[in-house]
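Now for subunit A:
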Amino acid sequence: MPRIASLTLQDTDTARPIIEAITEDNPGATVHSFPGIVKIDREGSLTVRRESVESRIGRVWDPQELHLSIVSMAGNVDEDDDYFSVAWTN
Partner candidate 1 sequence: MNAVAKLGLKQRYSLLTRGLDWEPSYQSKSAIYPYAEFEGIKIHDWSKWEDPFRLTMDAYWKFQAEKERKLYAVLDSFAQNNGQMGLTDARYVNAVKLFLTGVSPLEYQAHRGFAHVGRHIPGVGPRVAAQMQSLDELRHVQTQIHTLSHYNKFFDGLHEFPHMHDRVWYLSVPKSFFDDARTAGPFEYFIAIGFAFEYVLTNLLFVPFMSGAAYNGDLATVTFGFSAQSDESRHMTLGIEVIKFLLEQDPDNLPIVQKWVDKWFWRGHRVLGLVAMMMDYMLPKKIMSWREAWEIYFTEAGGSLFQDLSRYGLRVPKYADVATAEADHISHQNWAVFYQYTHAAGFHTWLPSAEEMDWLSEKYPTTFDKYYRPRFEMWGEMAKEGKRFYNNALPQLCTTCQIPMAYTEPGDPTTISFRHSHYKGDTYHFCSDGCKDIFDNEPEKYSQSWLPVHQIFQGNCGGASVEEVLKWYRLNLGADNLDQAGSPDQAQWDAWMEARRRVAG
Partner candidate 2 sequence: MAVVALEKDYADKVEIRDRVENFHGNIVVYLHWEEHLSFCSAVAFPFPPSMPFGALLAEILPTYYGAHPDFAAIDWAAVRWTVDGNDVTPDPEKSLADHGVGHKSLIRFWTPGLHGYRGSFS
């Protein structure tokens, strides 16, 4: 069975550049739209990169700001100053 790592974000103006950054930085990610939310799936892992979001919004962005937009996730979390990721390692 495929090991789907997943991030679900609100479908809002704040989240859209993050969604864009995720889809561009994670080849093979699929985006499912539901009313009010966007679910991004990818086999194995998904990473949100600080730089990639900052280049879209033109200001400093702390990966912890993800807390304001996240709805759900699947995978083990790793969080640091420059990235936020979910991954299945096993």
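The set was built so that all candidates are chains of the complex that A comes from, given by their letters.
Throughout what follows, a residue touches a chain if its C-beta (ideal position, glycine included) is under 8 Å from a C-beta of that chain, and two chains touch if they have at least 3 such contacts; residues count from 1.
A quick note: this is a predicted structure, and the numbers were derived from the prediction, not measured.
J.: Between 1 or 2, which touches subunit A here in the complex?
T.: Among 1 or 2, only candidate 1 touches subunit A here.
J.: Using the touch definition up top, name the residues of subunit A that touch candidate 1 in the complex.
T.: 1-6, 8, 10, 34-37, 64-65, 67-81, 88-90
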